[in-house]
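Missing here: one protein chain of the complex. Every other protein chain is in place.
Take a look at chain A:
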Amino acid sequence: MSAYTHQDPRLHGIKTKIRVVPNFPKSGIMFQDITTLLLDPKAFKDTIDLFVERYKGKNISVVAGIEARGFIFGPPIALAIGAKFVPLRKPKKLPGKVISQEYILEYGRDCLEMHVGAVETGDRAIVVDDLIATGGTLCAAMDLLERVGAEVVECACVIELPELKVHTYIYDRVVNV
């Protein structure tokens, strides 16, 4: 489901602030750069407000943000809706005891970690990242949360790249952009 199709007037301002950088990190990739969005206080605020309006009052107790750009959008949403913020990180960054989830990349694998005890059974969670591409990282995030008994209510991203083939098992989770 895309909020863009509902034509909220704020969305145009947000979309025009995202900068496309060609051939980053490698040739052929058109990188969606959100740093220019962050330079526009109104557009950045509107971005957060759109998510907050959607999730406030839904009993969300956890906002999980994926390192590192999920750390920019997740905390303001968490603060506004009264939820905990849980950082999901690359290996060896979190200092305490962690659980890990491996996921597949185009070439090879990577791993996402979460602190043990951050999330409890029965927590209702959203996962936040700046962008969903193949969905591999988001799936790993959802797996981590579900393994500790949380309910993943939704994934929330600023940008979706629908032209990328999304792995089939993401279709049974709701993704909101």
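Just so we're on the same page, contacts are C-beta pairs under 8 Å (C-beta built on N, C-alpha and C of every residue); 3 or more make two chains touch, one makes a residue touch a chain; residues count from 1.
Rule of thumb we're sticking to: contacts and distances are computed from a predicted model.
Only one of "Histidine-containing phosphotransfer protein", "Large ribosomal subunit protein mL48", "adenine phosphoribosyltransferase" or "26S proteasome non-ATPase regulatory subunit 2 homolog" fits the UniProt record of the hidden chain, and that name is "adenine phosphoribosyltransferase".
Across A:Arg54, A:Lys84 or A:Arg124, the single residue that touches the chain missing here is A:Lys84.
Interface residues of chain A with the unshown chain, by the touch rule above, are 19, 21, 24-25, 31, 33, 35, 38-41, 44-45, 48, 67-69, 71-73, 75-76, 78-79, 82-87, 89, 92-96, 115, 118.
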